[in-house]
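Here it is, the structure in full.
As you look at this complex, bear in mind that one protein chain is not there, while each of the others sits in place.
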Amino acid sequence: MRILHTDVLVIGGGLAGQRAAIGARRRGLEVTIISLVPAKRSHSAAAQGGMQASLGNCRGAQGDNEDLHFADTVRGSDWGADQQVVRMFAHTAPKAIRELAAWGVPWSRVERGEHSITVNGQKQTVSEADAAHGLITSRNFGGTAKWRACYVSDGTGHAMLYTMSNQAIAAGIPVHERMEAVALIHDGERCCGAIVRNLMSGELVAYLARATCIATGGFGRIYRVSTNAIINEGMGAAIALETGRAALGNMEAVQFHPTGIFPAGILVTEGCRGDGGLLLDGAGERFMPGYEPEKAELASRDVVSRRMEEHIAAGHAASSRFGEHLWLDIRLLGEAHINTQLREVQEICQYFLGIDPARELIPVRPAQHYSMGGVRTDPHCHSPTLRGLFAVGEAACWDMHGFNRLGGNSVAETVVAGMIAGEAIADFCASPEGALTVSTTLAEEFHRREANKLAAIAGNSGGESAVELTRLMQETMTANVGIFRHGDKLQQAVNTLRDLLQRSANVGLRSQARGPNPELVAAYRLPRMLKLALCVASGALAREESRGAHYRDDFPRRDDQKWLCRTLARWPGDDAETPQLDYEALDVMGMELPPGWRGYGARDFIEHPDTATRQAQLEQALAAAGELDRHARQQLLMPFLHLLPAGLQARNQRLGDAP
Amino acid sequence: MSEIPTRAVRELTIRVLRCNPAEPEQTPEWQDFRLEEAEAMTLFVALSLLREEQDASLSFDFVCRAGICGSCGMLINGRPGLACRTLTRDLPDTITLAPLPGFELIADLSVNTGKWMRGMSERLETWVHDAGLADHNLAQVEAPMDPALAREIYELERCIECGCCIAACGTAQMRENFVGAVGLNQVARFRLDPRDTREDADYYELVGDEDGVFGCMTLLGCEDLCPKDLPLAAQIAFLRRKMARA
């Protein structure tokens, strides 16, 4: 057995993983990244439209600040988020974007003078100030009070990922490409690395590390229709789940993006609507203002997706040979705008649909897009139940998204959480807890266990096919655990998935080829994906309310009284068939923004008994304190700066602030 | 009976160059697969079906399947392209697929572009060189940049390192140390970036030789086959002029 030693093992080479790695490396630690694919091919590259950060440079962003970003994010989450984490995030996002700007991201910039924009289907003229010329500009996105999504045309994630990867290369951080972590090495208390399979040669290697950080992204591929990359199978979250110690938070919170192109499910950015694009039905009529008078197309994604499906169910869909869908209309933005600010969208339409979006409508339908849930961590991105295990980005439930993420907050989270995790990992390694005390016997034991599992699959004579079972899982998830959920269907889904998990033990191989055996890969990933799917479906079945992206026909109201809590799923043991669900209450009495109406979507919800008390308490505290600036006011209501690394605590300067 | 003309469904022959270096006794050989074409079928869909239904050992790389990650470059009827966004309806009945030449073969259609690109990045130091980066004050308002310049940099930043320009380049095929259009474009990109403090003399040290810009023979395969339509010919000509004078 080959053993590699490193201080920090980062599993996943996307934005979050690489930023965490750079942070830890800067603190003098030896860092190794393993990645399923070359780092620059990670799914972070697929983020198109923008990264949320309250810079407030352009006209539409004027007056923006952390407070507004915080409030938008909490409302977007339907109060499911950890508000302290949201504060940490909103405070660090401008720093993240400025760091990336210094590192080389060619952010689109404010251009002084008059510009024509499209709002509500009408052309308007806005004027940009001389003072803002050349600063980072931003565009409108769903669920936000200001234009806050900073962007690089519509290749934001690509530009960010390339800059980040290049900085990681500059820092001399090795990326072991085409490597997959198949198990975390741990003794029940402390995680100390992973068993890693080389996807080219099939070799199993033990990586021993003082700190291990999961940054493997989401698990969209448990669904049939998803905007996610092929590699987004959630293996990082799954191996954390399989430790039995680490918990997965809010797995039932799955986001569906309104504009996946139909039927391929490839994403076209929310920037299309942010820049003024409209949703049209089969009759060519705009329908969103009828459902959502306040925000129309730019309500949060959960709301827009639900309204779209509702409209389709009401018989207003367009139909093609592939089925029913709606239209996205960006023709009104004009060719020049599309060719500069929405280039990737233009290319996707051209290559996959054979249409020119400046002249034709884009067929769209909501598709699975994002996993709000993931490895539960504390505000320092550290698992509270398995020490030495960190998680960042989509793979984590750091919990700034709650039950619905706002567009542009995910790429922002990757970098922000990476910045915080890098420091936290270094602090952990410097603490007495951070010493590596593991015996090689433990690594050998895990190595043997994984090798035996693989050998068992290779030698399995059972007639099940991984392809077939995967397809059944995906169909089940899309049909029964989608946008509209219902107790009966969820129960059915749980039963089916449990059955599939049993059957997955009998998956055999047709090919015994050495090297990169793709069939073997599908076979060993299948049970892990099924376990994630079971966490999603069981969590959804148990949660008898509707919150954010989790919508139950049979319980259509948000129920703060019973369900203002985070679901924690653990896998009790190798033989278990379903996860064990626990709940972690969200403390209304600690909230800066007590639960209320989001400003869009459903207005009725069941109030938490503490909400009124907390509201009164906040008002009282403010009245007692007298005149305060917004920083002092915030500090009074819910202190959070102490949670941030010292280097990230400074106040963000904005245009017009005294230097 | 119905008079509506129905388009006959095509049966495609997909000819794949099979080779698994992990099984040294097998020699590279063409294998034909037959597949019924479907509406809007891409090579991603076709190859996935082949692996699911006909040969579970068929190796290939797809990640984003949306034409943005650069994983699925391969030779499609002899010319490099991104398989995920190539529609079968634009191709003849027989489609030959081969791995991108110029890269280490992993198996079948899967090649190690990642390793090559990492080597290129390390060699050309494709990052912003600025001594002050580590102590940059993140709270401060960012330094302004001309909007047109930002757009220009993004034009070059759009490269997805898919390797098609290397496979399309006669020079790169002959000389394995040639940095290719992907590398020269990177140098042009950082040269354009005012945040990078390097000067032409520094860039000359990186690409001022036969493995760099002076190795390019202007065959323009890169310009014509770049899936992202990057202005590679213009960038290389520009860089050549600058480096000749550096």
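Letters A and B mark the chains as written, and numbering starts fresh at 1 in each.
As a convention for this text, a residue touches a chain if its C-beta (ideal position, glycine included) is under 8 Å from a C-beta of that chain, and two chains touch if they have at least 3 such contacts.
We take it that contacts and distances are computed from a predicted model.
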#### Entry: Per UniProt record, name of the chain withheld from view ["Thioredoxin domain-containing protein", "Spermidine/putrescine import ATP-binding protein PotA", "Phosphate transport system permease protein PstA" or "Fumarate reductase cytochrome b subunit"]
"Fumarate reductase cytochrome b subunit"
### Message
Using the touch definition given at the top, which of the shown chains does the missing chain touch?
### Response
B
### Query
Touching the left-out chain: which of B:T13, B:S48 or B:Q173?
B:Q173
### Task
State which residues belonging to chain B touch the missing partner chain.
75, 78-79, 101, 155, 168, 170-171, 173-175, 201, 204-205, 208-210, 212, 214, 216-221, 223-225, 231, 233-235, 237, 240-241, 243-244, 246
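As a working rule, only the chains that are shown with their structure count from here on.
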## Note on the structure
Within their complex, chain A touches chain B through residues 26, 37-43, 45-46, 55, 94-99, 101-104, 106-111, 133-137, 152-153, 155, 158-159, 162-163, 165-167, 169-170, 175, 177-178, 200-202, 229-231, 263-264, 266-267, 321-322, 340, 343-344, 347-348, 351-352, 354, 467, 509-511, 513-519, 647-648, 650-655, 657, 659
### Task
Mind listing the chain B positions that touch chain A in their complex?
20-23, 39-40, 42, 51-52, 55-59, 61-71, 85, 87, 106-107, 110, 112-115, 117-118, 121-122, 125-128, 130, 133-134, 136, 138-147, 150-151, 153-154, 157-158, 160-161, 190, 193, 195-196
